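So, chain A:
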Amino acid sequence: MEGFPIISAIILAPLIAVIILIFVNDKDHGLIHGIAVVATSIPLALSLYLLFAYDMAKGGYQFEENIPWVKSMGINYHVGVDGISIAMVLLTSIVIFTAVFVSWKGITHRVKEHYIFLLLLVAGVFGVFTSLDLLCFYFFYELAVIPMYPLIGIWGSANREYATMKLTLYLSLGAVFAMLGILSIYFVAGAQTGHYTFDMVQLSQVTLARGYQIKVFLPLLIGFGVLVPLAPFHSWSPIGHAAAPSAVSMLHAGVLMKIGAYGILRVGMGLLPEGAAFWMPVVAILCLINIFYGGMVAMARKDMKFMVGYSSSSHMGYVLLGFATLNHIGVNGAVLLMFAHGIMTALAFSLIGFIYDQTHTRMMYDLRGLAGKLPFVAIAFAVMAFASSGLPGLANFVAEVMIFVGAFKDYPVQVVISVFMIIVTATYMLRAIKSVFFCEAMERWEGIKDANGFVEKFPFIILIAVLFIVGFYPSILLDIINSGVDTLLARIPVLPPS
Partner candidate 1 sequence: MVTLTHYLILSFLLFSIGVAGVLIRRNIIIMLMSMELIFNSVNISLAAFSYYLHSLSGTIIVIFNITIAAAEVAIGLAILVAVYRRRKTVYVDELNKLRY
Partner candidate 2 sequence: MYIWALLILPLFSAVLITLVTRRHKDLSSYISIGAVLACFFIVLPIFLRFVGAPHTEHLEGSFRWIGVPGMLVEIGYLIDPLSVLMLFIVTFVGTLIHIYSRGYMHDDPGYSRFFACLSLFIFSMLGIVLANNLIMIYIFWELVGLSSYLLIGFYFEKPAASDAAKKAFLVNRIGDFGFALGICVIFYASGTFNFLEIAHQVHAGHLSPNTMLLGSLLLFCGAVGKSAQFPLHVWLPDAMEGPTPVSALIHAATMVAAGVYMLARISFLLYAAPPAATTVIAYTGAITALGAALLALGQSDIKRVIAFSTLSSLGYMVMSVGVGSATAGMFYLMTHAFFKALLFLCAGSVIHACHTNDIWHMGALSPKLKITATTFILGSLAMMGVFPFSGFWSKDEILSAAFANGDMVLYGAGVLTAFITGIFMTKLILVTFFGKKRYHGSPHESPPSMTIPLIILAVFAVFVGLVGIPSLHPNFGSFLGLHGAEHGAEHGFNMTVAISSTIVVFAGIIIGFLTYYTGTIDPDKMYKRFRGPYRLLENRFYIDHFYDNFIVAKIYNQVARISTFIEVNIIIHFCINGPAYLIRHAGLFLRSTITGGVQHYTFFMVTGVVVLIIVYALT
Partner candidate 3 sequence: MEQIFFYIFAVIAVVAAVSVVVSRNPVHSALFLIVCLLQVAAIFVLLRAPFLAATQVFVYVGAVMVLFLFTVLVLDIGRETVVEYMHSHAFAAVGAVVALFVVLAYIASRGTITVPQGGFSEEVLAKNVEVVGRALFTKYIFPFEVVSFLLLIALVGAIVLVMNEKGSKS
C-alpha cells in the first residue's frame, strides 16, 4: 500500500459514488443500495487498515498527502492522520456502513437522492477528521453540515421543517464563529512569521502570545461547542435527532457531534495550547450543565428519540470534562468516549428507528411488552442501554472510568456529579427498557416482526460487536489514541494549581 493515497481514497469513495448515483436510474433500488454499500465499505476497509498500519512508535501524522491548492494564500489540500483521527475515521466508517443497511428498509421514497446527500455528508465528515489544513477543514465541515438540511427536511418525521431550519441555522452560526477563529489564527500567525498558511502542522509550530491565544480560543470554543453541543447551545440537537430519519440520526449523533469535540481538540488545543489551558476550567463548569441538566431532561422525556438525544448531550458533557482535565488519562478517556458514544448512540437510533417503523410511535408509554415480539431488538436495546449507563464489558465504561479518574484531581465536584448522573442515566435507560419491552405485550402489537434476515440484523450486530470488542479490549484503540494525545498534550502547559 506504499504510496497509495489511502486518505484521499477514503474521502473520494463516497464522492465518486455520489457521481455514479446521479446517473443511475432512480427506480433501481437494488443497484442504488449496492453502490452505497460498496462506497461505504471501502472507507471501512481502509480505516481498519489504517488502524493496524499506523506506526504508533513513530507517532505524529502519517499517511500524509499535501497538494497545493491556492498557493498565494497558503491553502493546501493537506490530509493525514494521527491516533485521534484514526479513531474518528473508524467510527465514521462503521456508523455510515451500518447506516446504509438501516436505510435499506427504512427509506422508501427518493432513495437515490437520500443516498446522494448521505454520502456527501459522509465525505465531508471524513474530510474533517483527516484535514491538516484549516481551510480544508472548514470546507469539509460545511460539506458535512449542509446535506443535513435536505436530509432532515425531506425524509424527516414530525416537525421536520422546524428542526432542520433550527439545526442548519445553529450549525452555520457555529461555523461562523469557528471561521472567525480560524481566520484570526491565519492572519496573526502569518504576520508573526511572515509566512501566511492555513497548514495546521506548520501553524502548530508557531508560538502565539498567551493573551492572544486566550482571546481567540473563545470563538473557537463557541463555534465548535455549538456542534458538540455545549450547553447552552444544545437545543438544536435533540429536536434534530428526533426529526431526522434513522440513518441521519445515527450519523448526526454518532459522528457529527464528534466533529465539534474533534475541532476543540485539534484546532483549539492543538493550535492554542495556552488558550486551552486558560479556558478549560470554564469548560469544566459548562460541561456540568450538559451532564446534569441533559441527564435530567432526558429523565423527563417520554419520546425515546428525545431521551437519547438529551442523553447524548449529557454524554458529550463527559467528553468535555475529559478534555478539561488536560492530562493523559482524561483526554484519552474523552476520545475513547467519543468513539464509544458514537457507536452506542448509532445503535440507539437505529433501534428506535426500527421500533418506530414497526409501531409508528416512539412514545415509550405507548409501547409495552415488546420483548416477546422482538427478542433480538430487545437484546440489542438492552446492550445499548447498558452501554449508555456505563456497564463494564462495553466500550463506554472504560472511557467513563478514565475520565472520572483523570478528572478527579482537578475537578472533584464535577466527578461527583458525573458519577451521580451515571445513576440517572441508568434510571432512564432501564425505565425505557421496562416500559417498552417488559410486562405483558399489548394486543396492538400483534402483527409486528422482529429483525430478521441479514440486512436487518447486520447493522445491529456490527455495532454491538464493536461495543463489546472495545469494551473487552480497549487497548486496541487506546494505544493508538494515546499516541495522538501524547503529541497534543506535550504542548499544553501544566494547569496552574487551582
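With respect to how the candidates were assembled, all candidates are chains of the complex that A comes from, given by their letters.
By our rule, contacts are C-beta pairs under 8 Å (C-beta built on N, C-alpha and C of every residue); 3 or more make two chains touch, one makes a residue touch a chain; residues count from 1.
It should be emphasised that the depicted structure is a prediction, and the values quoted were computed from it without experimental measurement.
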{"item": "Touching candidate for chain A, same complex, options 1, 2 or 3", "value": "2"}
{"item": "Candidate 2-touching residues of chain A, taken from the complex the two chains share", "value": "166, 232, 235, 293, 296-297, 299-301, 327-329, 332, 369, 371-372, 386, 389-393, 397-398, 401-402, 404-406, 408-409, 415-416, 419-420, 422-423, 426-427, 430-431, 434, 437-440, 473-475, 478-479, 482, 485-486"}
